[in-house]
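Sharing a structure, written as structure tokens. Questions coming.
For this view, one protein chain was removed and the others were kept in their places.
== chain A ==
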């Protein structure tokens, strides 16, 4: 049984009386400890799928199951699933210190020993513990993304939803952040569902990838099929060809 099972998911928004079908009939399943990628152009609905899992977008049709049970949001859900957003400048509270950002989930869930856990979390993501009482504006983009990752891991979830976690970062900082995510995945046995527009990032991190366009699933590729350019649909091929300079060699 897969850890995340999405069947025939639809997300429909009503914007000014107009229906916008952001996601239509998408199915996917992610095994425990697997990393699954979603790629596609902006507006293809890839981020919306992550948001629908979290309850940030309406599920208009289809089902989302976690570990076989229909997804129920609340505290138990937050313990299992956490999300890291694209923009580290917008996803941290500007007037909260790192200490407050990191200890808030502990307070909500009534977990004790906040002091030690916050220090440990900073260490785990490679930030100096002297940063504990800093504000987000005192950090660089890469450091902020580390804080966002630390925050997501405070409740020791098994699933991380990663929405373009490195696309706002420089190449060198992207490398550091991807290395950090890989290390944490190995250490904690995490399952990743990751959105990116960069096929090279997806290839580096994920075992399988779903190509999306206009809210629909186009093609699912294994990592081997991606590296070997064995895609069947024209759209997936065009995405791949646009990334030709991201090939090895």
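Here is the rule we use: contacts are C-beta pairs under 8 Å (C-beta built on N, C-alpha and C of every residue); 3 or more make two chains touch, one makes a residue touch a chain; residues count from 1.
The criterion applied here is as follows: contacts and distances are computed from a predicted model.
Asker: Unshown chain, UniProt name, "Peptidase S8/S53 domain-containing protein", "ABC transporter permease subunit", "Peptide/nickel transport system ATP-binding protein" or "Electron transfer flavoprotein alpha subunit"?
Answerer: Looking only at the record, the undisplayed chain corresponds to "Peptide/nickel transport system ATP-binding protein".
Asker: For a quick check of understanding: of A:2, A:32, A:111 or A:200, which residue touches the chain that isn't displayed?
Answerer: A:200
Asker: Would you indicate which residue among A:8, A:140 or A:222 is in contact with the undisplayed chain?
Answerer: Here the residue in touch with the unshown chain is A:140.
Asker: In the whole complex, what residues of chain A lie against the chain that is missing from view?
Answerer: The missing chain touches chain A at positions 40-43, 140-141, 167, 170-176, 178-179, 182-183, 197, 199-201, 203-205, 226-227, 238-239, 242-243, 245-249.
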